[in-house]
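As you look at this complex, bear in mind that one protein chain is not there, while each of the others sits in place.
Chains: A, B and C, in written order; residue numbering restarts at 1 for each.
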Amino acid sequence: MSKLNLDFTLAEEARSSAKNIAINIQEFIEQHTTVTVERTILRLIGVDGVDEIDRPLPNVVVEKLKNQGKLSLGISYFMGNAMAYTGKSAQEIAELVSKEELDLFTIPTQDFDKVQEKINGIAIEAVKKIKANRETRDKYLTDLGEGPKPYLYVIVATGNIYEDVNQAKAAARQGADIIAVIRSTAQSLLDYVPYGPTTEGFGGTFATQENFKIMRKALDDVGEEVGKYIRLVNYASGLCMPEIAAMGALERLDIMLNDALYGILFRDINMQRTLVDQFFSRVINGFAGIIINTGEDNYLTTSDAVEEAHTVLASQFINEQFALLAGLKEEQMGLGHAFEMDPSIENGFLLELAQAQMAREIFPNAPLKYMPPTKHKTGNIFKGHIQDALFNMIAITTNQGIQLLGMLTEAIHTPLLQDRALSIENAKYVFNNMRNLGDEIEFKENGIIQKRAQGVLKEAAVMLKNIENEGLMETIEAGKFAGVKRAKTGGKGLDGVVVKDEMYFNPFIELMLGGEYRD
Amino acid sequence: MSKLNLDFTLAEEARSSAKNIAINIQEFIEQHTTVTVERTILRLIGVDGVDEIDRPLPNVVVEKLKNQGKLSLGISYFMGNAMAYTGKSAQEIAELVSKEELDLFTIPTQDFDKVQEKINGIAIEAVKKIKANRETRDKYLTDLGEGPKPYLYVIVATGNIYEDVNQAKAAARQGADIIAVIRSTAQSLLDYVPYGPTTEGFGGTFATQENFKIMRKALDDVGEEVGKYIRLVNYASGLCMPEIAAMGALERLDIMLNDALYGILFRDINMQRTLVDQFFSRVINGFAGIIINTGEDNYLTTSDAVEEAHTVLASQFINEQFALLAGLKEEQMGLGHAFEMDPSIENGFLLELAQAQMAREIFPNAPLKYMPPTKHKTGNIFKGHIQDALFNMIAITTNQGIQLLGMLTEAIHTPLLQDRALSIENAKYVFNNMRNLGDEIEFKENGIIQKRAQGVLKEAAVMLKNIENEGLMETIEAGKFAGVKRAKTGGKGLDGVVVKDEMYFNPFIELMLGGEYRD
Amino acid sequence: MTNVDLTRVKPYGDTLNDGKMQFSFTLPVQYCEEAKEAGKQLLIKMGIDDPEIVHAEDLGKGYTLIVAYGICSHTVDFSSIEVPKVDTDMMDKYGVEAFIKEHIKRDVVIVGATTGTDAHTVGIDAIMNMKGYHGHYGLERYKGMVAVNMGAQVPNEELLAKAIELNADAIIVSQIVTQKDVHIPNLTNLIELIEAEGLRDRLITVAGGPRINHELAIELGYDAGFGTGSYAEDVASFVVTEIAKKNV
Partner (left out) sequence: MTNVDLTRVKPYGDTLNDGKMQFSFTLPVQYCEEAKEAGKQLLIKMGIDDPEIVHAEDLGKGYTLIVAYGICSHTVDFSSIEVPKVDTDMMDKYGVEAFIKEHIKRDVVIVGATTGTDAHTVGIDAIMNMKGYHGHYGLERYKGMVAVNMGAQVPNEELLAKAIELNADAIIVSQIVTQKDVHIPNLTNLIELIEAEGLRDRLITVAGGPRINHELAIELGYDAGFGTGSYAEDVASFVVTEIAKKNV
């Protein structure tokens, strides 16, 4: 039953356009691989560590592959071959390669079936390990339980993983359900993942496997203390999408920001590159039971939230289809949207309410990620606190899934401990005091709220129809999302993309997408 | 049409009980007069100023009347007699009396008709002057206009009328529609009204005629500047209810806090005294086009807002009937209610919403005075600011008339300039951003909100039925309002009450309640 | 990971010893760039490094609101701070009742009021009335206790007279209004009256209210002080323990 009197036939039409759009891109994706996809395979089969000049071993190895012009064959074959030949582990081989003591391309070719068997065997180990993490998470959720929805999601962003731990633990004690460690700003443009614990990030902390481990441990500890499972978030999107997804799977992250469109529009990453990367990263996230968060909310930080609301919805439809193709369940689709209208708009609250309710009705099983006011925050922290209260109000009224809490100091600095605490208090107060407001109110037929939602859906459907005809990449080239134009061959990372050879194989796709290890 | 599915037959039953309750008390009222009623007559016919030891002349004269045991005859007769005999003005006579140069009781008795004519003539002058004030207000409202409802009502409370003026003007510039000058705390228990401009109040500024004049002028000035009429509020309730009402009428105040029940319960003023005083004060307020504010909101500062909500409604019904008997129009009935539930209550917001909507539907034409959270404010100003935002939200959703703005520092100090400014900003933001929310939402049939309102109405109707049977004074004696017990013969000011003589007359009742000077 | 140096504690924003503080205040000058600069200079005089005016707003002719953040250059020696506290073992209602039965063996008499011009009764009622507060019963409901609540705006003289009349063990006073420090002379006056009557040693005296704390109460000559969030059992535990001590 729709509170908004939405035309669900129209929604299904939009969905079907989105499906075609995604399938179209999926064809392209399946023809390509990228440097980070190959590095991810290495990471999953156990390659880790850095060389003497701090280059991650996966990079060292894949670099050689690329320089040899053999990227299109994929690393799986060469690694499998080397393992079959040497009997050594992937890590040992990578180390030898990095020390120039072994050349993957000159060692004798082994029996192809044996090579595949070898690599599959190790891949299965990896997949089992990830499955075990998924089970550990489930066990925690059963034993400790979790907070009620909307989950309270806060960020830590000190740049120092140890200081982040202090902040995160304090936040959990204050009532947070989800902690996101914001990533150092330059990282999404790095074509490698830094290594080890780090203490000097900028506006955030580097996403490294060790940092993931440190924070996971801290949150498990504080979770025991406060009696609920505390979810950990980090960011996949960027030039290392699948690698970071793999690290997240190995270290039991729970949520990952994962959206190629975000990278394209807001980080000027090449679209071919990141769409290919996105697929593998989502397959990994999906298999690991990780919820993805998409970045539609960001559109409204550059475009006008009233005028461009339909682009958010259109993008959600597309992201849903990409997610389905990567094996993600609806319950794992934290589609992004945001409360970003100018607070001085008369009846702006009604429009926000319409938008949030609409997203809820169109994606009923998705744990929507609802982003707080940011663009229209000012240095007036008192007003900012109320902007956040209105945002919280809409979240509880429309039953959102993941509430990324707004900070009264949004326009000033990354959150201080007390900003976060006040913000959690704000949400807890509003959620509790208005708990069932959503169940209690209905919207006037053909009123401002209903009409707004209906109008946005219509616009999104039209937009999707156009994209279906013109192609997604072409739409982005035309600047239809977030008012940002990106060329198909522009941006960072294109040189890391190649068309796959016939012989190419990636053992993880099959293992993770289907088969016995899926739950 | 009721959004709450209220049983309006029940509401009418409750109203009829209230009417009987009021009529019952009205009988008592009409048999009595009090020292302040008589002083009020003197003030209205022009007696003002103080003697050499700062006693107001109205007090000096009425004191003599009382000491002579002649209070029951009323001052009108003696003044009229003296004026007819001496040909002097009331002021001149009062001065002579105060200097012991004239004895009102020993001068020759004049023809009764001439006495009445004399006093009526001057009373008509007074009434005309007040009518002129009413017309000035109307002209301002036509020429300058006023802010949209709910009006933003803020207090100033520096204790110094000149500092108050600074604060009030700044508030008007910030967007306030109504300025209340909080009265120095000891004043309601004084059986006289201080004189002249004052600069040393405690937690508020003394209500004096000169202070009224100073603030009126300031608000007229700033009103011209900001392009809307700024309303001025002061407090009548207390031992000088009708006198202050008269001063308010003479100095063109727009709203007066006027509630005998408040005085009884919260200031321990004798009930007989203040009920009699209330009648005359309301007649004056009514004639002067002044909106009264009643004090039901206060009940919830001592009693629990969830459990005792019906006492607020019951009292509103009674106050409505008292007001009607005193000639007040519905448009002048600023019946009080409040947002005072513990913020930690789950779904507390829904209960507040029900209460506010109910008041709106039961008193559709009254400019309800909606009081902010106070009791459950803490030193956490950030949380306090959100409590106020929720309160503002209910006001705009339920279409309240007069919004007494909450202060984030309520639990700390009387408002600083910036507290008030933030508070106005809070209300303006919420009112604008949610302007038509009330028109857009409906409440679920038999949901928490509807049931709550229906339940409160039922309880109020039962309570009123009981009061109708037992009597209002008896109900107060039993502690049914605000959990406070007050004896019929207890409290302050009883010795100022007498039964009227047959010959008693007060020219103003007739002039103000009926006749040609009413509009 | 660095640990807090408790002898040199600084405000904490998101990194130890970053000194971050938030400020808001109004300057009685016209809104302009110079007003912001004045705000900065004021903060610098306070020992705030790198003050940032993050918001400034015209509050109507001649007033400017400033919201600022900055870095506090001062530190405090937390390790040397000692705040006097009520050091009674706190009991619940039943504990207090049992204590009276066992150690005092007679009714304990407590007289209370909000005194002076203060008309706020909710605080004293929360402590004394049957019903209590937040599910904590008030003193009137305690077995073995006679609790007399005289209400508000009670002159000190009347309160003391009642205590003498009832031969009370304790006088408990509520003070809510503290503007212009009005509570100080009023509380002081009561102690002086009690001393004048020679009852200082016999009567237990307790003050309470949102701006009262134990330290202040002691300073003013009271035996104990209770602030926001106190319940009947807190003052009851203190009073009965003190009585028992005196009996020893």
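As a convention for this text, contacts are C-beta pairs under 8 Å (C-beta built on N, C-alpha and C of every residue); 3 or more make two chains touch, one makes a residue touch a chain.
What you are looking at is a predicted structure, and each value in this text was computed from that prediction instead of being measured.
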- [ ] Just name the one of B:G379, B:G455, B:G479 or B:G515 that touches the chain not displayed here.
- [x] B:G379
Open item on the list: For a quick check of understanding: of C:Y12, C:Y133 or C:F238, which residue touches the chain that isn't displayed?
Closed with: C:Y12
- [ ] Could I get the residues of subunit B that touch the absent chain, sorted low to high?
- [x] 157-158, 160, 162-163, 167, 378-382, 409, 411-418
Open item on the list: Considering the whole complex, not just the chains shown, which residues of subunit A touch the missing one?
Closed with: 169-174, 185-186, 202-203, 266-268, 301-302, 375, 378-379, 411, 413-414, 416-418, 421, 484
- [ ] Would you write out the residues of subunit C that touch the absent chain, in ascending order?
- [x] 4, 6, 9-13, 16, 20-29, 33-38, 41-42, 45-48, 52, 62-63, 72, 74-76, 78, 81-83, 85, 211, 213
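Here, only the chains that are shown with their structure count from here on.
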TODO: Farthest from subunit C by Cα centre, which chain is it? Let me know.
DONE: A
Task: Computed distance of Cα centres, subunit B from subunit A, in Å - done: 60
Open item on the list: Rounded to a whole Å, what is the gap between the Cα centroids of subunit A and subunit C?
Closed with: 50
Task: Computed distance of Cα centres, subunit C from subunit B, in Å - done: 34
- [ ] List, in ascending order, every residue of subunit B touching at least 2 other chains.
- [x] none
- [ ] Give the residues of subunit C that touch two or more other chains, as numbers and ranges in rising order.
- [x] 24, 57
